[in-house]
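The structure appears right after this line, and notes come after that.
One chain of protein is taken out of this complex; the other chains stay put.
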Amino acid sequence: MNGILNWILWLPIIGMVGVLLTPKAKDNVVRMVTLVTTAITLILTVVLYMNFDTAEPGIQFAFKVPWIAQFHINYSLGIDGITLPMTFLNALLFFICTLSSWTVDKNVKGYFALLLMLQSTVFGVFFSLDFFLFYVYWEVMLLPMFFLIGVWGGENREYAAIKFFLYTFFGSIFMLVGIVALYYATGKSEDSFNIIALQGGRFTELTLDIFGSTVSFEKLFFWFMFLGFAVKVPVFPFHTWLPHAHVQAPTAVSVILAGVLLKMGTYGFLRIAFPIFPAAAVEYSTIIAVLGLISVIYGAFCAMAQDDVKKLVAYSSVSHMGFVMLGLSAMTIQGMNGAVLQMFNHGTSTAMMFLLIGILYERSHHRWIVKPDGSKGFGGLYTTLPKYSVVFIIGMFASLGLPGLSGFISEALIFLGIYQRFTTITVIAVVGLLIGAAYLLWMFKRMFFGEVNPECEEYEDMNAREIFYMVPLCICVVVFGIFPSPLLNVMKASVGQLVDLLAKFS
Amino acid sequence: MQYTVGSIAPIFLSPVIAFVINAFFGRKLPRNGDWLAVLSIFISFVFSARIFGDFFFGQFATDYYIHKTFTWFDLSAGTHVFKVDMGIYLDNMSSIMLLMVSGVAFLIHLFSTWYMDHDERHGRFFVFLPLFTSAMLGLVLSDNLFSLFLFWEIMGFCSYSLIGIYYEKEKAGDASLKAFMTTRVGDVFLLLGIVAIWMVVGSVNYVDIYAAIAQGKFDGPAVLGISFATFTALCIFAGAMGKSAQFPLHVWLPDAMMGPTPGSALIHAATMVTAGVWVSLRMYPLMVLGDITWFIAVIGAITAFGAATIAMVQTDIKAVLAYSTLSQLGYMMIGVGVGSYNAAFMHVITHAFFKACLFLSAGSIIHSVHEQEMPKLGGLKKYLPYTHFAMMCCTLAIAGIPFFSGFVSKDRILGDALYFGFMAGQNPLLAIVPILGFAGAGLTAFYMFRMMFLTFYGENRTHDSHGHGHGHKDDHGHHGHGHEIHHEHLDFRSNVPLLILAVFTLGFWFAGNVVGQNFGNVFGGKNEWFKILVEAPKVEKFVDRPKQAFSSVDTKGEIVLPHAHYHHQSGYAGPNPDEHKLHTAHVIGAWLSIFIAFSGVFIAFLMYIKKSVKPLAEKFPGITEMLKAKYNFDHFYIDILIKKGLLGLNRFLAWLDMGIYDRYVIDGMAAVNRVLFKASKWFDNVVIDAIGVDGTGVTVNLFNLVLRIVQSGKIQFYFIMLVMVLASYIWTLNI
Amino acid sequence: MVSLASYLIISLILFVVGLVVMIARKNIVAILLGIELILNAAALNFVAYSRYATNNLDGHIFSLFIIVVAAAEAAVGLAIVIRFFQIKETIHIDEATQLRN
Partner (left out) sequence: MLQELFGYLSYYIPELMCIVLMTTLLVAEASVKDEHGSRDKIYAYAIAVLGLTLIPLCQNMGKNPVHIFHNAITIDAFSTLVKIIMVLGTMGAIWLSRSSRDIYTNLKSEFAIMAVGVLIGGMLLASANNMLTVYLGIETLSILSYVMSSLKRDESTSTEAGMKYALYGGLSAGVALFGISHLYGTLGSIQFVEMMPKLAGLEGGRLAIVLISFLMFFVGIGYKISLFPFHMWTPDVYQGSPIPVTAFFSIVPKMAGLATLVRVSFVFFTDGSALTVSWIGLMLVISAMTMTVGNVTAIGQSSVKRLLAFSSIGHVGMMILGVVVLNEVGVQAILFYGISYLFMTLIAFYITSHLSDMYGTDTYDVFKGLIYKHPVMAIIMASVLFSLAGMPPFSGFIAKFNIFSVVIEKKYYGIAIVAAVNSVISLYYYMKLAKIMVFGKSDGEERVLGFTFQNQAVIVALFIPVVVLGIFWEQVMVLSGNASVFIK
């Protein structure tokens, strides 16, 4: 069973090679190859879920071979309860995105090859238990994203692509410094890159003097890591790449970006920043909470002012990931579980939103709620696209946290988590929920209610393919809204372990 | 005797099943499966009736309750334990509520099958209505605030969908958005309160909360300077204000009448809007502990009076009913506030019956006349006799005429309010509560009869208005095709529910002594069954209760409230009760309200039948204008708060984000270089070449600029640099 | 009897003169001459040092090499300057400012 992670990790690459080997002008072959690859990957993740031992908080399916013996760098993979939902999400979303990208006709080979490469790298980030390997995947992930946004993106794509790239690189280069510092902090020992072995607050006592002043190693390098991950999440001061990237990216890429890539940031906190520097994490949790709060409110406010529906959803992602940060800063089981659950739920609901916007875009070729000239971009879609509207309602209410749909439980848990630590922040954060409902419903009202806009009359409703790939997400949103246990049971052991660790230092 | 879950769950589950089936296969079923919905509700009705019977006919002690829990999900890991329990909490109050909800819902469903016939949204309607009913029943059954909030929000969603069911209307969109958002304002605070209670008390079970209150354990760190009990009480009441449309969150309810009339009848009159009152009653000990009962009373009074005043000038029949609903909800809140516990709850029940009936009658009028503007109606008595009969009963009830249900409940509330305001030794300013309350009662009688007179009496005005421009008034898809009256449409599905509901507007169903005096022995020994069955929660008895999953619990205990002894005779649960004064207050209240009610009716009669008095609009045009503008709340909220305030802020922030922060701060890193590049090019061409390269260039302090000068291509300048740098290095060696 | 110091001072003067020439003169050939001056200053140092301070022949050998290299450098330098003159018809150093951003 230990090899299965390798299969999941490298299957997309095999698929990519297959795509590249298919002769030119055989676009459907390319699409089929990609589809089959992602499907098999999805099946494998389900197998993974079947064989997963929910009682075990630690790493499972571990796989480890030495890579650079001189530096004790290993090719070591493994997952735990926090990774598994992300893995499933990743496989699912890529399968769906392959279907949704069926209509891409510009340089199909390159597109799908890059898509598969992206999937593999994202899996790599989630699986790797070796810090060096983690960093490599973390960085390599940028390359396919860069080209996917840059080549297949909207009118202003270069700017967005470069911005995304530079932003992340800026953050991660500091993470690199942190990684190397850890390598020497452990005295170049066997486990100097072993993420699991580094965990547990080994560096609490360590100090070092820079420019004469003595600084705690842990506190200094917590911020290095923080920078690396916060850009990805994105937390408030580092969020401005997100709207550009989302608006410019093609639908599938926005879905992946919002659905999985943002989660890599919070996953970094859960897997690296918090466990390796627990004392600092506890000490600075207030700052994290405040930043999360700002992201929630600020993102929601900005979202409400947007006239471009995709930009609106992009800002809503900022807001929702702010909730995740709040949950993380709580450092209680409610908050942490809520955060991980929110990572998954936001993945599904936002994916739905972006896919739906993409579907609409294919018909309308614009995304204006209100056109720059002030006229209505859409209107009366409810009348013209009934099926579409129903799915849209599900996705929208899921992401505004209607009870019975997935968003609610995670947000409620997050609030439960933070209340005790940060009462005032909780009180302010509920405003985020309020505005969150406001901008979504207002957008919905402006687009779907009222007289049918003459432009929208000849849009045809969702076709079989689109319905087919929306259904799994609807199921996720509804089922996990009513029975969250399948997810929570998987993650709670690992989360509990992490909370225990952090509790030691608070 | 024991209740198994199996005998309770169907109440909630059968509508859910109906919803699921209709949602997926409704289109394929005959009549879009409306019969399925009706059937499912009937099943719940039967089960609730059984339970009510058991409770009513003394199967149990009056303070018996059933508490069954199961774990929804469980986060326990290692040392941490955290479970989210769901469960059923069933006591006298909920048994009554269940019966009311399922009964009224059943009748309304039945009516809707007639009303929604040939309506394009028929199927959609019968998807949401069962869902709503199930949510409402679930809310009544649920044993903790969390699941209550769950159903609470689902009801909100149904209300949103039903208001916006005619989505091609712009106004429908506005109304549904407004409804959801306004209630959401309260909801988030409710959620906040729930979270606070959960994390501090450790559970949101009613019984746990009661126990915590009784043991004085219900205190946590003060929030925002407010004591914990007050904070949580306020949060929960905020939720109640949203749902029950209390001032200042009342604006959504009138607009909610965009929805089809039966929907309005069920959701916005009978059940959902009373959920706020329900939660306030359930959390009554908390309200007392947090000492915000006076606040509740004041809010209720303002709502009751304000809404009544607006209702006086409304011309749309549904609008009148909407505002009367607001006003009545205000009375319920007054009841909660002044501690008139069971009267308040009784008013919930009585109001549910007569208001549902009123709405259905209005519905049948609209459906047969396709007109809902009262000035264009009139003289319908002879066309719609049944409707007229039912509506008259309800009007009498709501106006507070003796022997009708409305009188019983409202009179008790007002009596307690009188005591609360003048005799209970409260802050004298609280006298406002009874004053507004009585005034509102008079206005109620007036505007209800105004409606009756304008609609059913006088000559028929439906024919002299022309076809055009009335279709839109109709909440139907129909567009006004003349105004001939289709009373032949009326069949049992439309009439029977009305009549049944009308029957329940009689007062003696709810209390033997309909005029304060006890005569007639209606329910052998249970004359005052309401007082007997419904008591304010006696927190003491919950202190040490056995708690195991799926087992009914039977406990008795001392009857004690945090600050007052529950008063058997009057049912008064407010502060410092006094036997005699209470009695006096009730007697005074009774006669006062009778007098006021009749005078209200009389004025209406003079104005609209005898026409001896000029109607309001001509008498006080100024006031009328203000009332027609609904005190400008909508304008204030939407134009000022939302459009100017919130949206302005948002636009500003968004501009700040992309226009300033992103463009200059983030891109600045690169932009600086580009700018300096240009600047330095200019510097090169102008300065360097003009005055030739000498040391001066070095003094320019822009880093990039210096670099570019350095790169000026003048070899000798390179030499100078070299020498100077060498010299400076030597200098730094300081020898 | 001339002391080491005087040689060093002479060579320092040569060096500085060379520097000044290279910086101040606008004639490329003059600048080449400046280079020669500097090289000679160094050569003088070597000879002087090996005569007075270090009793070995390294200095002398070094200075021989310097002469050779200086010759080669001057040759190449002049060649390039000639080329430059052929193209630009001037040997004014400030004409050589084509290469710049």
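Letters A, B and C name the chains as they come in the text, with residue numbers starting at 1 for each one.
By our rule, a contact is a pair of C-beta atoms (placed from the backbone, for glycine too) under 8 Å apart; a residue touches a chain by one contact, two chains touch by 3 or more.
Just so you know, these numbers come straight off a predicted model, no measurement behind them.
Engineer: So one chain is hidden, and I want to know which residue out of A:176, A:370 or A:482 touches that hidden chain in the complete assembly.
Structural biologist: Of the listed residues, the one touching the omitted chain is A:176.
Engineer: Quick one: say which of A:52, A:112 or A:135 touches the chain that got left out.
Structural biologist: Touches the omitted chain: A:135.
Engineer: When the complex is taken as a whole, what residues of chain A touch the one chain not shown?
Structural biologist: Residues of chain A in touch with the missing chain: 67-70, 135-136, 139-140, 142-143, 147, 150-151, 157-158, 161-162, 165-166, 169-170, 173-174, 176-177, 180-181, 183-184, 208, 210-211.
Engineer: Just the residue numbers, please: which parts of chain C touch the chain that's not shown?
Structural biologist: 11, 15, 18-19, 22, 28, 31-32, 34-35, 38-39, 41-43, 45-46, 48-50, 53-54, 56, 58-59, 61-62, 65-66, 69, 72-73, 76-77, 79-81, 83-84, 87-88, 96, 98-101
Engineer: If the missing chain were put back, which residues of chain B would it touch?
Structural biologist: Touch with the absent chain occurs at residues 669-670, 673-674, 677, 680, 703-704, 707-708, 710-711, 713, 715, 718-719, 721-722, 725-726, 729-730, 733, 735.
Definition applied: only the chains that are shown with their structure count from here on.
Engineer: How many angstrom lie between the centres of chain A and chain B, each centre taken as the mean Cα position?
Structural biologist: From the centre of chain A to the centre of chain B is 36 Å.
Engineer: In angstrom, rounded to a whole number, how far apart do the mean CA points of chain B and chain C lie?
Structural biologist: Spacing between the chain centres: roughly 96 Å.
Engineer: Report the inter-centroid distance (CA atoms only) between chain A and chain C in whole Å.
Structural biologist: Their C-alpha centroids are separated by 66 Å.
Engineer: At least two partner chains per residue is the criterion; list those residues in chain B.
Structural biologist: Nothing qualifies.
Engineer: Would you tell me which residues of chain B are touching chain A in their complex?
Structural biologist: Listed in rising order, the residues are 73-80, 82, 146, 149-154, 157, 160, 164, 167-170, 172-174, 176-177, 180-181, 184-185, 188-189, 191-192, 195-196, 198-199, 221, 223-224, 646-647, 649-651, 653-655, 657-658, 661-662, 666-667.
Engineer: In their complex, what parts of chain B are in touch with chain C?
Structural biologist: Its residues touching chain C are 681, 684, 692, 708, 711-716, 719-720, 723.
Engineer: Give every residue of chain A touching chain B within the complex, in rising order.
Structural biologist: 57, 163, 167, 240, 243-244, 298, 301-302, 304-306, 332-334, 337, 380, 382-383, 397, 402-404, 408-409, 412-413, 415-416, 419-420, 423-424, 426-427, 430-431, 433-434, 437-438, 441-442, 445, 448-452, 483-485, 488, 492-493, 495-497, 499-500
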